[in-house]
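Here is the structure we will look at.
Only one protein chain is missing; all other protein chains are in place.
Coming up: chain A.
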Amino acid sequence: VYRLHGRYHEMAPNVVPMDYTRDPDVKLPMQLIINMPELKENPFKERIVESFSEDGEGSLSFNDFVDMFSVLSEMAPRELKAIYAFKIYDFNTDNFICKADLEKTLNKLTREELTAEEITLVCEKVIEEADMDGDGKLGFADFENMISKAPDFLRYYFKKQ
């Protein structure tokens, strides 16, 4: 945790105090966080930061910062990772991954290389595959069910400390 604090501090040395015993209320804005080397190349960096921030705007206090890294670490349990992954992919934060969310995810993943009809095809297929309760969008239960069977899920959510 001390290393994390060091990282947090070096992002904005004049704002972050070294001493946390008095629990100060300091938040770092999103712009600074998404420039960290671990997150820079990630297409979902804004979503990641937004989903861990308490005020939903993207500013992270130190607690949020620690939360983020602990979930992304190797030690976090699978269920916790699944919960946060769901939050990341839910762009409009309505607790469902609907077709628009899927389209945005796909565009971020392929950097908009696919044509419109290819995108529609893929989104339809995803909903067809994973939607168990038939409401046309993915609830958390659907997402959890699908992710638990995936062989690759844990591999890509590791983080070096």
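Here are some notes:
Heads up, the rule we're going with is that contacts are C-beta pairs under 8 Å (C-beta built on N, C-alpha and C of every residue); 3 or more make two chains touch, one makes a residue touch a chain; residues count from 1.
Everything that follows uses one rule, which is that contacts and distances are computed from a predicted model.
Only one of "AP-1 complex subunit gamma", "THO complex subunit 7 homolog", "Transmembrane channel-like protein" or "Dolichol-phosphate mannosyltransferase subunit 1" fits the UniProt record of the hidden chain, and that name is "Transmembrane channel-like protein".
In the complete assembly, the contact with the undisplayed chain comes from A:V122, out of A:M11, A:C98 or A:V122. Residue-wise, the contact with the chain that is not shown comes from A:L114, picked out of A:I34, A:C98 or A:L114.
In the full complex, the hidden chain is touched by chain A at residues 1, 37-38, 40-44, 52, 54, 63-64, 66-67, 70-72, 74-76, 80, 83, 85, 89, 102, 105-106, 109-111, 113-114, 118, 121-122, 125-126, 129-130, 143, 146-147, 149-150, 152-153, 156-160.
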